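What you see is the complex with one protein chain gone and the rest in place.
And then subunit A:
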Amino acid sequence: MNFAVLREKLVTEALLTTPEITQAITSLAEIPQPPTNPNFSFNRELQKLLLGKQLLIDEIPYSLEDIQSHYENGYITMRKGITLNKNRPQCERCGNEDQSLFATFPCSRCREICTYCRKCIMMGRVSTCTPLYGWGDENDLQHTDATLDWTGTLSSGQQHASNQVIEFIKANKELLVWAVCGAGKTEVLFEGIHHALSEQKRVCVATPRTDVVLELTPRLQAVFPTIEVASFYGGSEDRQKYSPLTIATTHQLLRFYKAFDTIILDEVDAFPYSVDEALQFAVKQARKDNSSLIYLTATPNEQWQKECRQGKREFVTIPARYHRHPLPAPEFVWCGNWNKALTKGTLPANVMKWLKHRIDTGKHALFFIPKIELIPKILPILQKLHPDIEAVHAEDPNRKEKVKALRNKEIPLLITTTILERGVTFPNLDVAVLGSDDRIFTESALVQISGRVGRSAQFPNGDITFFHYGLTESMLKARKEIQNMNKEALQKGLIDVE
């Protein structure tokens, strides 16, 4: 789409009545922004859609005339989707600067060769002729008082963290909440969110996984019944909604721009290192200049742990689970060259013994393996122990059903890749890792896997065994971290001595 500059305003080519020189938005030296006309009666639905956003024209279900008049009267803003830095394109929506993730095409919208970003193409194409639309007046809409409707009580560890969260939200600062798996981190957010909402702040809880968005939305809606929670994930229907409390996948943050006073970023560690930069960019764009950022994780990466130790990063720990029992620490068991055993159609004797014991005693179990390719070899061996044993992996279309079957005790044991390392909880479970020395089992993966055990108050214990063919740094660090948390929890009186 091209624009002409007429009387210090941009005019969309399609709305021109006389022939004018037009150009793509990226080629403009400057984008004129007309002053706000207070007498203009703007569309309030359009305001709700665009406030704190950066949307493509295709995402705005209003006519070009409507959009143009709101721009001319100073309500709608436009930014370049792609900027050029010494002729190298940079995507203003996702921050991409990697030249291998840009491509060109003969574009029907601007009738020129357009450069577009491939990194964020799944959210619609941003090219050199693409404006990002937003709303000029950045003041949030007033919302009704949010009441906190929750009758539970926080453990003293949770309460301490909750108080810190409130303080950092008040001060518009960054805080890392380092909470062990099963600490009950969601409840820790309630008071902080409530406080932010009571100050008319706009809050976003962002998480990498759609599953978590779907689970959190009804939960937060239930504790904040007087406001309407908006939920953003691929395919969600809340796109048009404006809410003081938004739950979104981190991916969807790309549609927001200077929107939030408080962003709570859940499971920051669930990302491979490579996408971390893109996420940081999205978060930076989505938050207001003066805003708070709360990170939640059970397993901060090495860099962050170091920054915490050196006092360079503000953090608070919840070293114990809400049920006041220590975290089960992994036991390391050497099992020799299990790959070689596999070629003979078996597994090492101590591994088989562990598996057989779970089946004989009826204790449910997860059996983690390093690679999806191993499933066809391992599954038949385990099915000889029990025919109902199943295996899951990331692309398994029946993943949910199989997890449910384990939870309902319809199957005794599930073989899994790292896909089940987080998010799933079973009340009474034993866990083993085969080949815990494999590279895929990072420190954080191993801490998360260990965190599956002993989650419920009725069954706070369980067995977690790492079968290995040589110790790794990750294994040692993971065990150390769990032991440290238990030690800290004991010192702080957050667990009961058995």
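Rule of thumb we're sticking to: a residue touches a chain if its C-beta (ideal position, glycine included) is under 8 Å from a C-beta of that chain, and two chains touch if they have at least 3 such contacts; residues count from 1.
Basically, contacts and distances are computed from a predicted model.
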| item | value |
| --- | --- |
| Choices "Cytochrome C", "ComF family protein", "Spermidine/putrescine transport system permease protein" or "Ferredoxin-NADP reductase" - which one is the UniProt name of the chain not shown | "ComF family protein" |
| Touch with the omitted chain, as defined above, among A:Asn85, A:Ser108, A:Thr361 or A:Gln458 | A:Ser108 |
| Among A:Lys9, A:Arg118 or A:Lys477, the residue in touch with the chain that has been omitted | A:Arg118 |
| Residues of subunit A (touch criterion as defined above) contacting the omitted chain | 58, 100-101, 103-109, 114, 116, 118, 121-122, 124-125, 127 |
